[in-house]
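Note that one protein chain of the assembly has been removed; the remaining protein chains are unaltered in position.
As written, the chains take the letters A, B, C, D and E, and residue 1 is the first residue of each chain.
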Amino acid sequence: MDIHIRTLLTIITESSLESGLSKELEMLGANGYTITDARGKGDRGERVAEWDAEKNIRIEVVISGDIALKITDYLQEKYYKNFAMIVYSHEVKVLRPNKF
Amino acid sequence: MDIHIRTLLTIITESSLESGLSKELEMLGANGYTITDARGKGDRGERVAEWDAEKNIRIEVVISGDIALKITDYLQEKYYKNFAMIVYSHEVKVLRPNKF
Amino acid sequence: MDIHIRTLLTIITESSLESGLSKELEMLGANGYTITDARGKGDRGERVAEWDAEKNIRIEVVISGDIALKITDYLQEKYYKNFAMIVYSHEVKVLRPNKF
Amino acid sequence: MTDPIILFFLLGVIAGLVKSELRLPSQVYDSVSMLLLLAIGLKGGIELNKQPFLDLAPQILAVFLIGIILPLIAFPVLLWIGRFKRADAASIAAHYGSVSVGTYAVAVAYMGSRGIFFEAHIPLLLVVLEIPAIVVGILLARGLSKQTKWGTVVHEIFAGKGIMLLLGGLVIGAIAGSDSLASIKPLFFDLFKGVLALFLLEMGLIAASKLGALRQYGIFIAVFGILMPLFSSVVGTLFGIGLGMSIGGTAMLATLAASASYIAVPAAMRISVPEANPTLSLTASLGVTFPFNVIIGIPLYYKTAQWFHGFFGV
Amino acid sequence: MTDPIILFFLLGVIAGLVKSELRLPSQVYDSVSMLLLLAIGLKGGIELNKQPFLDLAPQILAVFLIGIILPLIAFPVLLWIGRFKRADAASIAAHYGSVSVGTYAVAVAYMGSRGIFFEAHIPLLLVVLEIPAIVVGILLARGLSKQTKWGTVVHEIFAGKGIMLLLGGLVIGAIAGSDSLASIKPLFFDLFKGVLALFLLEMGLIAASKLGALRQYGIFIAVFGILMPLFSSVVGTLFGIGLGMSIGGTAMLATLAASASYIAVPAAMRISVPEANPTLSLTASLGVTFPFNVIIGIPLYYKTAQWFHGFFGV
Partner (left out) sequence: MTDPIILFFLLGVIAGLVKSELRLPSQVYDSVSMLLLLAIGLKGGIELNKQPFLDLAPQILAVFLIGIILPLIAFPVLLWIGRFKRADAASIAAHYGSVSVGTYAVAVAYMGSRGIFFEAHIPLLLVVLEIPAIVVGILLARGLSKQTKWGTVVHEIFAGKGIMLLLGGLVIGAIAGSDSLASIKPLFFDLFKGVLALFLLEMGLIAASKLGALRQYGIFIAVFGILMPLFSSVVGTLFGIGLGMSIGGTAMLATLAASASYIAVPAAMRISVPEANPTLSLTASLGVTFPFNVIIGIPLYYKTAQWFHGFFGV
């Protein structure tokens, strides 16, 4: 069993972007993604997840390093200015290189 | 306060495996685990988490590197072929080495 | 687009601490945090998240390395002894250094 | 006195102000809204099933007109007096041009508990009034720029939870009719006010959570959030009388005009006018106008409707 | 015409097709299913409380037989005509040998709103019919291999949500009886059809979400998903007549036979026959057979039952 390095990109943002983002992630080359519901606080204030307009989602994508960069660029370009969003990434070990 | 390195192993898979997997993780040497509900998309299609058969869970285990390998082997062996599942891992810093 | 290194600190603990902890995190210098509901098992037994007293939360904070240490100290000092809690951290890449 | 269910709203507000950890779980809040939307739609549909549909055309047109006028009046006020950025002014205007189903539900309860008659097809007007302001708002923010994906806008509006359930309920009610729906009335109609009470409890909590932002964004939002519905209610009242509606119907139309959206419009604006700050519009709509309407507005609009009817000797 | 609650199913389908973001929150959907399962169990139990239990033995045996025959007939068809892998053929066969509680609930509503009598112990047969096909399915996939952990299988079946609530309701109803349960009827019985309407709304959304997979897996699944229930319904009808059941009872048994599981069986197969692709069976069961049964099947099975009863001059 040999181990391969990929990048785990995590996006935390407004739930209203879920359907749009998931399409865009696939378009940009992700083979998959995982979404969990979240709440939180940031520069755009508290998002308590009690009703639609104030729900957050947490999207994880395991992807190659360069696609991770591509996605980060895209998100910064399109969403940072007007949406509650943070993005961070780091390397992870996976077994199936061609799956991600 | 000295810092210790452990491995954080993350498993994203079908919720139907929850009870089985948690037992197996303990059996393989994990002292604990954390589970969150998730939805997502991968090679086995979209899992929208609206009803039992299409729910995902996200399991995190903080563990020593070698047990992490043992678990990864075990999961690949037993589940990769027939179940919606991804596994990835990376190192994390913890304070209580003998807790994990 | 230049990339910056920050620390992602993850706290898994009892949901009853949510309001208190989020205040304390800001007090200690975090600009934001993200919370997801979780269940799990550890030294203090299984926490099945079926009713208030047995719910876990998973708090993520992206922060500079030294504040991460400060927070970790604080948590160990104040909570480790009496509360179900684990804390782990690792470095992540972010784009906006002054945001975190 | 307003309806006792308002007390649940106040309980929510108080719980919010004392920072109680009381919450209506989000999934339950979603379902409670769904029940209200479906129930309102079904009630309207059952009535449409009884009466000819066509002679409603003039009313539908009139209401559509209201939905265009109100945001066009609100916009300059917000832009020049309120000194908001264009996008924010347009977005807030859209919120006030559209309707709040929660406010409508409280009005239904108010009329119901007083046995006041109102035209049965009002829910249809509710649906109609929800839409035009969204389009006007986008045009005010963008002009006729090619940027705007109108396909997305239309989808956002009609595929949204609100319209889907209101229209769905209307159609189901209109097709099935009262008798064949008798068996689902225990859930959708008998529980209506109880469910509304739970909904108002959570709305109170949400309203209270907006007070912080309200302080921050200053007095103008508070004033606008009260004066705008008062003005809109007069517009609604006049249209109601012009359309020869009953006193109750006039009051309902006034309430619809006076109410500000917090579901359909915010969702649409977030997609089509993302640079507009949602906190501004929701603070005004949920933090000021919703409380004002359910506590003071509705009874007031009813009095006004009576007065005008008397005046015009209708 | 079928029951008006079917309109909620169609609303769900349409909302799904237009990609509406309308959803019944998952925890609420779970609870809605729980309510239906408990209500069905309780109703059956209350009746069992009135009548002697033993003389049901023959019927229970007969239904058990149906649960064995149906998958044994479906399997070769799926294997040789459908060209499915053995595990998939076995799994799909198990789904069609078992029952769908949702379909049953719609049939109850159908008979109810037409005041058609049917034997009160049918819910008991529902429970019985749910089980054997699972065992048959596993045997078809695995043979008598030692691999199969039968302990796990039994636990999976009886500790599963479905059986637990159905049996639990049956027993509670049978012990407590009608009068002492009067106080819980408002929730479990009066709201039954309303809750069923919400359930069908979500089922419509789920069914629509299966259309993509349906296109992908081709025509055979669509055809099988319609012909198999038709065939099964005839088997059910003949058994019903053979058992001397009423017209309503015969139609109910036909519906049970025709329905395909989407709760108990998928869960059991996932554990015991993991190499079977769940998308295949659920696409057939939820994407084709459920819609077919609730819209066309149930009224058809009732007609058939009438016809057969006439024919055999029962």
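Quick note on the criterion: a contact is a pair of C-beta atoms (placed from the backbone, for glycine too) under 8 Å apart; a residue touches a chain by one contact, two chains touch by 3 or more.
Because the structure is a prediction, the values reported are computed rather than measured.
**Student:** Name every displayed chain that the left-out chain is in contact with.
**Tutor:** Taking every chain of the complex into account, the missing one touches C, D, E.
**Student:** Touch as defined at the start, partner being the missing chain; which of D:Pro25, D:Pro76 or D:Gly310 qualifies?
**Tutor:** With D:Pro25, D:Pro76 or D:Gly310 as choices, the missing chain is touched by D:Pro25.
**Student:** Touching the hidden chain in the full complex, which residues of chain D are there? Just list them.
**Tutor:** 3-5, 7-8, 11, 14-15, 18-22, 24-28, 109, 112-113, 186, 190-191, 193-195, 197-198
**Student:** What chain E residues would touch the chain not displayed?
**Tutor:** Those residues of chain E that touch the unshown chain are 25-28, 30-31, 34, 155, 158-161, 164-165, 168, 171-172, 175-176, 180-181, 183-188, 191.
**Student:** Given the full complex, what residues of chain C touch the hidden partner chain?
**Tutor:** For chain C, the residues touching the absent chain are 14, 16, 20, 44-45, 48-53, 55, 81-83.
Going forward, only the chains that are shown with their structure count from here on.
**Student:** Could you work out which chain's C-alpha centre is the most distant one from the centre of chain A?
**Tutor:** That would be chain E.
**Student:** Two chains share more C-beta contact pairs than any other pair here; which two are they?
**Tutor:** D-E
**Student:** Whole-Å distance, chain B centre to chain D centre, using C-alpha means?
**Tutor:** Centre-to-centre distance between chain B and chain D: 46 Å.
**Student:** Find the geometric centre of each of chain C and chain D from their Cα atoms only, then give the gap between the two centres in Å, rounded to an integer.
**Tutor:** Here the centre of chain D sits 40 Å away from the centre of chain C.
**Student:** Among the residues of chain D, pick out those that touch two or more other chains and give their numbers.
**Tutor:** Where chain D meets two or more other chains at a single residue, that happens at 26, 30, 161.
**Student:** Could you list the positions in chain B whose residues touch two or more of the other chains?
**Tutor:** Chain B, residues with two or more chain partners: 36-37, 90.
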